[in-house]
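Now for chain A:
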Amino acid sequence: MSTATLAGLTGAILAGVGLYGLIIHPDPLRRILAFNVLGSGVFLLFGIIARRGAAIGALADPVPQAMVITGIVVAFAATALAVALLIRLGAQTDPVVTQADKQDLARRADD
Partner candidate 1 sequence: MSFAPNLFSIVAIGAGLIFFLAGTCGLLRFPDTLSRLHALTKADNLGLGLVVIGLLPLADNVLAALKLVVVWVLVQLSGATVGQLIAQSTRRNGRTE
Partner candidate 2 sequence: MIVQTLDIGLAALVLTLAGYTVLARATFPAVVSYVAYGLLLSLIWVRLFSVDVALTEAAIGGGLTGVLLIGAAGKRRGTAVAATELDPTQPLRWAIMALCALAALALATVVVSLPDPAPTLAPQAMENIATTGLGNPVTAVLIAYRAFDTMLEKCVLVIAVVGVWSLACDRCWGGAPDVPRAVARGGTLTFFAQVLPPLGILIGIRIFWIGADEPGGAFQGGAILAAMWVIIMMAGLTDVPAISKRWLRIALAAGPIVFLGVGILGFAAAGGFLAYPHGFAKPVIIFVEIFMTLSIAATLPMLVGGAPIRAPRP
């Protein structure tokens, strides 16, 4: 089996594993991680298409490579935005913010 095919199969399994994690985890941070695994699997599929398209003067087709580079940077931006949303959400719903909040929560729990 060639390196490219093996890497492609790895990419396919990674996409499946990432998808699984994305569905089963209730925790958003774990979903972000799983989403990144899924994404890197898809990038690898692009990678084997690039490698298979090697031609004279190019060890791999540059067009899929350029797409993956763009993809990695955009995936990072999306991850950062998702993490920022997550942290803001945590700050919003954190039960221990101030003493007043604590008392408020306790009162609600009593009701």
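How were these candidates chosen? In short, all candidates are chains of the complex that A comes from, given by their letters.
Quick notes on this one:
Note that a residue touches a chain if its C-beta (ideal position, glycine included) is under 8 Å from a C-beta of that chain, and two chains touch if they have at least 3 such contacts; residues count from 1.
What you are looking at is a predicted structure, and each value in this text was computed from that prediction instead of being measured.
Here chain A is shown alone, and of the candidates 1 or 2 it touches 2 within this complex. Contact residues of chain A toward candidate 2 in the complex are 1, 3-21, 23-27, 29-30, 32-34, 36-37, 40, 43-45, 47-63, 65-70, 72-74, 76-81, 83-88, 90-91, 94.
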